[in-house]
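The complex appears here without one of its protein chains, the remainder shown in place.
Moving on to chain A:
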Amino acid sequence: MQASRARLFKEYKEVQREKVADPDIQLVCDDSNIFKWTALIKGPSETPFEGGVFQLAFAVPEQYPLQPPQVRFLTKIFHPNVHFKTGEICLDILKNAWSPAWTLQSVCRAIIALMAHPEPDSPLNCDSGNLLRSGDLRGYYSMARMYTKLAAMPKKG
């Protein structure tokens, strides 16, 4: 418990320092609980998520950093590796490939990379995965774009 707190505090300081370095990620710690974080990440360019801003919620376990944080999308997203309802993310580093060498910040970067490079063979969103697996890029793009417009972009008047 104490170890995870100390580590998170270091990450907090690091985030303050790196803020300018990575304009695509805005990682914020809950005011009253250092085990709760949220992040705003920008959808990567040349993907259907471009122009969208996606919110992630982090729940950090007490055994952190030996155990990975739980991360999910709060913003609706149509992506093969994100559960459409719960926002749960299927990403190896959040499961068995986790190591303390990762940080909350680098997890955000990994999620951005996942948005740009979906893994349709291990889908949490089968509809999305099936579109890609059947080669229907246009269908995938359209759906993903639609949800980006609807959920991750400011509403137009």
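Going forward, a contact is a pair of C-beta atoms (placed from the backbone, for glycine too) under 8 Å apart; a residue touches a chain by one contact, two chains touch by 3 or more; residues count from 1.
Note that contacts and distances are computed from a predicted model.
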Which protein name, taken from UniProt, belongs to the chain you can't see among "ER membrane protein complex subunit 3", "Mediator of RNA polymerase II transcription subunit 20", "ubiquitinyl hydrolase 1" or "Cytoplasmic tRNA 2-thiolation protein 2"? "ubiquitinyl hydrolase 1"
Which listed residue (A:Thr47, A:Thr75 or A:Thr103) would be found touching the missing chain in the intact complex? A:Thr103
In the complete assembly, which of A:Leu56, A:Cys90, A:Val107 or A:Ala152 touches the absent chain? A:Cys90
Could you pull out which residues of chain A are in touch with the chain that's been left out? 3, 6-7, 10-11, 14, 65-66, 70, 78, 83-86, 88, 90, 92, 95-103, 123-127, 129-131, 133-136, 138-139, 142-143, 145-146, 149-150
